[in-house]
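Here's a slice of the assembly, chains where they normally sit.
Labels A, B, C and D are assigned to the chains in the order they are written; within every chain, residues are numbered from 1.
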């Protein structure tokens, strides 16, 4: 083992070469997320793409309210923190005055699909050329595990103590499917990051999305089916397993809309 | 008890920090004292830490949030570091032995290291470490009677967990015993 | 088999075990000690690491750096580009 | 329902408030999570159905306030709660409800602002609650509890006033009172009678005119009449002003503070009296109607007034308006979620006393 030190300054052990290290655009500071939380993985992937495509200088991010409210502490790009649900409106404002910049939002399911439903739909419907990163963990992580619009039927949260019951709390909202129906949506995909294979695919999707933004042809919308070990009251491994077995049947992975196709 | 006593319980989430404070508070209420219990809340819990402030007083309590304490009961290293500074002179710093690497150093404090986790493991139930700590704490600061604590426990614990009451009582006793042994120089 | 190794920033690791589950070589485990934050952290417990990067890919805290013996000069270029 | 004497319980303010709402017989609660008040929604989702209370997590605070509008307009006893940013989103709805005269209870567990701020307790929303954060000339009935006991009690008081005056009532509390546990004796269920609401939209029987609940009066003359009716109501409301006074009779320094700050001021008062300074505390219980007469009366015999708030100075304006220049009014506050300590207040009291003596020399 090496002693602990800043990663940038590390050198490879003798006879070895570096094959992977965290992107330099991801600030080298501990993240506040709970152990095993998907947020960290997606943060890293975004920043890998930003680093690899050399767009750090022209990228502007929008952090919403939710566990990712502190995203700006980790993502080394200019950022604005948006009121709960309004990230895409804030991003619209930024993009409209800087059409040549790369603008992305990073939003949870409560943020994007509950309080922010109107902004989400209208931003995509206008076809704003931004990237929307949507972390669907089926719960309000930040505020302590309340029901989200995407919470599964029967799922216990702090506001569905008897499990989500449709007659009271309605159905899980598949907002990404709605989004895919909007003409302003350019690229819509649903990914996950709980296994190595999923991470690789997810990164490809992010690469595509950031590249597509340059086309200026509409919104790139990426859902990440994510875990929330704390909110779900599971260990990270249990959570990923539960995600695979329960979330994916409801939120099947894959591309919903791809430029050139459909 | 002439004046109010202000305690911080602190540690990681999952160690039973909040209920430790709550049971103490309930016991004090049963004894007719004024009590306030104030948890840390919000995203800082996400960092894995949890703490609560308990104030027990013969009269009305003003602020439930204070920054200087009479006693601290710490169940991890960050809590020792954080709250050592915030103890009043001659205050009590009681910490769980196994979870703390660097012990507190202030000279004007009464410092007690309690091997609650190992004792709890010995008792066959790691979860009662917090009650061992509470027992130890109460033996040093006899703010409430053990009967009141047991009373409080039976109110706070849901009926279906009442079979655990004897175990908890035992843990309180173990904690008390630890202190006497430490003070008698037996342990450590 | 290619030889690799990893570095874990132990003070930032949260012991989530996702890397452990992801490692095809079963080379990883949690430490017995806890780090400053109170977490047990990931450690390489065998010398069979292939530098396959799987662990790093799933690590939510981006604390893993992966190294590998170069396969050839050609490969090295690709990696460093 | 049975009225057996209640045992004291150790409860969180938020939970005491929620349980009290169920005992007050609310028909419906609509709300949206936000720290530090999510326990209210959580408690109600768990316990509401035992009481036959509708509990729905709305998609936003705006939806929540409008659900209240609908349910309250349809005759229900209804409640919502939120914390600062969420309350800001309710301002349009509150203005509509005040004008359409829908009784209801809205709870603000104030946190530190502005903006997203911090989740720690604060009193920065006094202006918003008392002067009307929404548009137009309307007022909410604003109650400020200062203990967990009052978190429970003021639910009943809030509904009583709201229904008596057909006006939204508002509980302005803070994160500390919401999160802390204290002793509370809960009010008995069923003890708050449900008044007739002949104006409610419940479906129009054959022989009554249809009920219309609206805040729209496109002709100015009508709109002014509606406003006059509201203003008359607010005048009538003044008689409901409530306060609590501690040792104000002989106070040379009169502390004025509400909610959590008032508790701290009491402590500061004790500390001051120990030092031989005659301090007294006046705590407004209703922030609207503001107990101006009581403040003016108590100020009259003091030589200085000190307002203590967890903000940059908001209630001080109402205090100054009450005192009307007859005494100097000082201010001491903390912001951002920091709770002022009795010692800080004491220092301020001492400073004022010293300064006054110097002046008198």
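Heads up, the rule we're going with is that a residue touches a chain if its C-beta (ideal position, glycine included) is under 8 Å from a C-beta of that chain, and two chains touch if they have at least 3 such contacts.
Small disclaimer: the values here were computed from a predicted structure and weren't measured.
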item: Chain-type multiplicity across the complete file; value: A x2, B x2, C x2, D x2
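Everything that follows uses one rule, which is that only the chains that are shown with their structure count from here on.
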item: Between chain A and chain B, centroid-to-centroid distance (C-alpha), Å; value: 40
item: Length of the line joining the C-alpha centres of chain C and chain D, rounded to whole Å; value: 55
item: Contacts with two or more other chains, residues of chain D listed in rising order; value: 35
item: Two or more partner chains touched - positions in chain C; value: 37, 39
item: Sites on chain D touched by chain B in the complex; value: 8, 10, 35-36, 119-121, 175-176, 179-183, 260, 263-264, 266-268, 339-342
item: Residue numbers on chain B that touch chain D, as the complex places them; value: 22, 25-26, 29, 34-39, 41-43, 60-67
item: Contacting residues of chain C [partner chain B, same complex]; value: 34, 36-39
